[in-house]
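Quick one: structure below, then a few questions.
What you see is the complex with one protein chain gone and the rest in place.
Entry: subunit A
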Amino acid sequence: MKTLYDKLWEEHHVTQLDSGESLLYIDRHYLHEVTSPQAFEGLSKKNLKPWRLDANIATPDHNVPTTRGNNFTSDLINDEISKIQVVELDKNCNKFGIKQFDIQSNKQGIVHVIGPELGYTLPGMTIVCGDSHTSTHGALGCLAMGIGTSEVEHVLATQCLKVSKLKNMNVRFEGVPQVNVSSKDIVLYLIGKIGTAGGTGYAIEFSGSYIDKLSVEGRMTICNMAIEAGAKVGLIAPDETTIDYVKKNSFLDDELFNQAKQCWKSLRTDDKAVFDNEIEIDVSKIKPQVTWGTSPEMVVNFDDPIPTIIDSNEESKKNVELARSYMGIQNESKLSDLVFDKVFIGSCTNSRIEDLRQAAEIVKGKTIAENISEAIVVPGSGLVKEQAENEGLDKVFTDAGFIWRDPGCSMCLGMNPDQLKPHERCASTSNRNFEGRQGYLGRTHLMSPIMAAFTAINGTVGDPS
């Protein structure tokens, strides 16, 4: 009796090493400009070539400006250092013959958004990328995980990864969520419960009646944030929803697709398989979640009091004190007492079409609050952008006072021009509220696209319904 993770592990197991680790064969390798240059340099120094070219897909996302407009090329990036990195990716992809959706391509975007939508992420694959949010692809029934730069080089050279097997955890989400509660709230709630180290050492399989009804986009949001719960791997068994999604984006011919489909049907945990850890969560009780501190586990219901040192236990007092101070929380007792400066809708967690639709629904016909100095919407990819524009969503946002941008990681991290200024408070749909993550001394509150859109209109968090 095996779990889905066990099955994927066995299917890709090349050999057991003397060290006790295993060599796993890697089906797909995504690359971006930040964690690849040193790996390519390593290959060159050792006079090696990529083992299997067609396994690799690259795109620039972290450094790219999101105000590019048409006819933008890598050399037009203002920040000289960012430019070097993006140009370096161009050079390396040309030199080694790796397929890249470059800055000019209408299919460029955040690596975890473009992979599934271009049909490169398929159920049953092992997928790696020098980026911790690679866990996103697990939503399609893949064994997907983030790796470091040394491992990027290793995978390029050998098509394999040296790893030890993780333990199995099952998180079952049961029930029907309340209105305006999305998969982002559900995963934030989980992280609040088990903590950012709760999943360390585990592959988490998400299941339950909530997941069964959830779209692939919603599933990606959940698997994306598995790493924020400490788990390198998050995964969901492929079902009809997955197969419809894959079919829609697939470049495979019908015969091959049908052959693949038969195989994907076996990708599920056996009924009697035993997990090392199991958690069940009733999603009908979950309210919209908003983080108040500097770790994703510092999260509460949007209308609950912000924790204070007085009500914290001995162990967490210091963390609470440091987080409150960094976040500039003084006498405010609730999140709704905090006045926001910026709103960011985007990132590999929440920049897909469904996220934009949900946010647009809230914004429609309204105007952003006076205290919001900037509200930006950054579609996750060129294709998401195109789709949203076809549906008129860009217009809904810009009419309300939002700025509509070109695809990239944008304000999810302070590497490109979209950054917070010191002490600015941001409602963000991204995944990390670490100190300085969105810019030096910036203050990040993580939330769903619905709540971020509401905050833009209302100026503070509140009840979106």
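Assorted remarks:
Convention: contacts are C-beta pairs under 8 Å (C-beta built on N, C-alpha and C of every residue); 3 or more make two chains touch, one makes a residue touch a chain; residues count from 1.
By definition in this document, contacts and distances are computed from a predicted model.
Choosing from "3-isopropylmalate dehydratase small subunit", "Glutaredoxin", "Cytochrome c biogenesis protein ResB" or "Protocatechuate 3,4-dioxygenase subunit beta", the protein name stored in UniProt for the chain missing from the display reads "3-isopropylmalate dehydratase small subunit". Contact with the chain not shown here comes from a single listed residue; of A:141, A:177, A:192 or A:230, that residue is A:230.
Across the entire complex, the residue among A:14, A:279, A:369 or A:403 in touch with the chain not shown is A:14.
Across the entire complex, the residue among A:131, A:354 or A:406 in touch with the chain not shown is A:131. Although one chain is not drawn, the whole complex shows that of A:105, A:200, A:312 or A:336 it is A:200 that touches it.
Residues 14-15, 17-21, 23, 25, 27-28, 34-35, 37-38, 41, 46, 48, 51-52, 54, 62-63, 79, 81-82, 84-85, 88, 122, 124-125, 130-132, 146-151, 153-154, 157-160, 162, 164, 196-197, 200-201, 230-232, 251-252, 256-257, 259-260, 263, 295, 297, 316, 318-319, 322, 413-415, 422, 432, 434-437, 440-441 are the ones on subunit A that touch the missing chain.
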